[in-house]
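Every protein chain but one is kept in place in this view of the complex.
A and B label the chains in the order they appear, each numbered from 1.
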Amino acid sequence: MTVPAQTLPPPEAPPPAAPPAAAPAQRRRALRRILRNPLSAGGLVVVAVMLLAAALADVVAPFPYELTNFDTTLQPPSPEHLFGTDELGRDQFSRVLHGLRVSVAVGVLSVVLSLLVGVPLGLLAGFYRVLDPVISRLTDTMLAFPFLVLAVGLAAILGPSQTTATIALGVGGVPLIIRVARSETLRLRELDFVAAAVADGASDVAVLGRHILPNAVNALIVQATVSVPAAVIGESVLSFLGLGVRPPTPSLGVMISSAQPLFRDGPWLAVFPGVAIVLFTLALNLFGDGLRDALDPREVRR
Amino acid sequence: MTEQALEVSGLVKHFGPVRAVDGVDLSVAAGEVVGLVGESGSGKSTLGRCVTRLLPVTAGSVVIGGRDIAGMSRRQIRPLRRQFNIVFQDPSSSLNPRLTVGDIVAEPLRHHRLGTRSHRRARVVEMLELVGLGGEVTHRYPHELSGGQRQRVSLARALAAGPSLLVADEPTSALDVSVQASVLNLIARLQREMGFACLFITHDLASVEYLAQRVAVMYLGVLVEVADRAELFGSPRHPYTQALLSAAPIPDPPLQRRRQRILLSGEMPSPVAPPPGCRFHTRCPVAVDRCRVEVPVLRPVGPSGALVACHLVGDDGTAPALVGTADQTAAGGTGDSPGRAGGLHR
Partner (left out) sequence: MTGVPRPRVGTGAGEPVVAVDGPVVAAAGGPLLAVRDLSVRFATEEGAVLAVDRVSFDVAERDLVALVGESGCGKSVTAMALTGLLPGNATVTGEIRFAGKDLRRLSEGGLREIRGREIAYVFQEPMTSLNPVLTVGRQIGEVLRRHRDMHGAAVRRRCVELLDLVGIPLAARRLREYPHQLSGGMRQRVMIAMALACEPKLLVADEPTTALDVTVQAGILDVLRTLRAETGTAVLLITHDLGVVADVAERVVVMYAGRVIESADVDELFAKPAHPYTRGLLDAVPNPARHAEGGLREIPGRVPVLSHSPEACTFADRCPRADDTCRTRRPELAPGPTGHPVRCWHPLPDPAATPPRPRGGAR
């Protein structure tokens, strides 16, 4: 066979056009997918706008939320008071904006709290067989309680406030986070690169922190995006029940509850806060769904 | 007595009722490549993971660098891991997708605290060049690389700290043929240049014949034959070894057609309830009553001291020939050797 002798192979050719995605490239592609899906893109936009408005409430709100004006009580929506006024003459638009801010703050902070507590517990439960039964039973016990009962209990102990609501919702959200973190850990620890890390001399902490946690982030992001709307609604419920934010700080839930007796005279008092809650949680849910689909790795094409 | 890089004695690994590894003795000398061959269910991968203590050991000893790591706690073993490492089969799951290639290769150096930051960077580049990738892949992520390139990264990682023993668990099985060749060549070259001992686990006989000096054949949790490469491929003794060699098709159609095939009945039994006596007797074409009852011992036979666990193999090395002619494998040449009338061959 007179084939010319093979010389040293040249360096590997550059990667092909369509590599299987992971990590940063995956997020870019995920973003593209989200933006392409009208529902999730819409959700993202709405969420962004509302977050911005809520964050800048102090600047955007035309009136201070606690400013009463007995000359303009129970006014229907008008150019001056976009969402009308309540029985004390307070501008509803400003109150909704501030209420939204409270909702978002509690919603987001409580989920952060859930993550801070739940992720380590979930990682430990998934990684150490010994700890798993203990942590899982704990999770199951927590899940057995309707979260309102938990919240009520905490509020009774701590006294109703925005902080109480945040803590109560945070604690209530822990079991779900533990579940996700645990299942991701169980899945990831079977992968070869985790074994490779152990073989390289990684300590347990290093394995969890450098190899397992970073790869569990996607699933946790998705879960968080779904938990926040739940927490927002939770805050409304708590405040509705008088266990959360205290007046005069507006809370969307409180606004809805105090609008009940006045519904005949001023339906706008209930409508706008209600719509705000629904819109925000719906948008977050749609975005979260889109995010979950987008981050779902289209598995390796050989 | 050459120094042994790895000495396994009486290794047992049970997962509850599943007796994955049921008493294995195996040693790998310093700088030697030993091939561990078996089909799925043989326990070879489990053995590999036990040897590197990625799995706890049920019983037995694993001596590396003079220390028995079988009974040690994870904390005790960690510093010793500098001396041995492992590469895996699946390129898509053996690299952390969140780390760059540079980070991945530097892992053993970091964990064992070897060198300063700049030393490590240099070593990473050195290793990457050694495996045939340029230093420029340092900042790439695994998904940007092909399967073959990823396996090279795995090798660079496993060898970065200069271990004396490398366990390679099916490193080429998930790769295309042409890529397999380059990885096999690479392993051969690295082994020659760096001098580490290698336990090469695979089901592919051809690559074992290419790389290994000694070959061990595993069946259902135990070793059935251990011999030098030439001897194992030229005159396999254990019936399972013969069947295995006969079954692996040779890419040479006229030769392949001429070969007599040994077709085994049934499939490998479950490791939960291995057959009594010789585990292979349920599929062995030449099993006798003794095989069903008495467990054969892995013992040296013949002038070379090859190890075989079979009642039908004589101490002098004579073994039952399951096919008439000697040309079961390409190693036997192009056949046309005078056919022996069945019976025994040396």
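The rule is simple: a residue touches a chain if its C-beta (ideal position, glycine included) is under 8 Å from a C-beta of that chain, and two chains touch if they have at least 3 such contacts.
Predicted model, so just to flag it, every value in this text is computed and none were measured.
Colleague: Where the complex has a chain not shown, which of B:Leu99, B:Val124, B:Val153 or B:Ala243 is the residue touching it?
Modeller: B:Ala243
Colleague: For the chain not shown, which residue from B:Ser40, B:Gln76 or B:Ser304 touches it across the whole complex?
Modeller: B:Ser40
Colleague: Among B:Gln83, B:Gln191 or B:Ser207, exactly one should touch the missing chain; which is it?
Modeller: Going through B:Gln83, B:Gln191 or B:Ser207 one by one, B:Ser207 is the residue touching the chain not shown.
Colleague: Could you please point out the chain B residues that touch the chain left off the display?
Modeller: 39-40, 146, 148, 176-178, 180-182, 184-185, 188, 203, 205-207, 209-210, 230, 233, 243-244, 246-254, 256, 261, 263-265, 267-268, 329-331, 333-334
In the analysis below, only the chains that are shown with their structure count from here on.
Colleague: For chain A and chain B, what's the span in angstrom between their mean Cα positions?
Modeller: Using C-alpha averages as centres, the distance is 49 Å.
Colleague: Please give the residue numbers of chain A that touch chain B in the complex, ascending.
Modeller: The touching residues are 9, 11-12, 15-16, 19-26, 191-193, 195-204, 206, 210-211, 214-215, 300.
Colleague: Touching chain A in the complex: which residues of chain B?
Modeller: Contacts found on chain B: 49, 52, 54, 74, 78-79, 81-82, 84-90, 92-99, 107-108, 111-112, 132-134, 141-146, 148-149, 154, 157-158, 161, 182.
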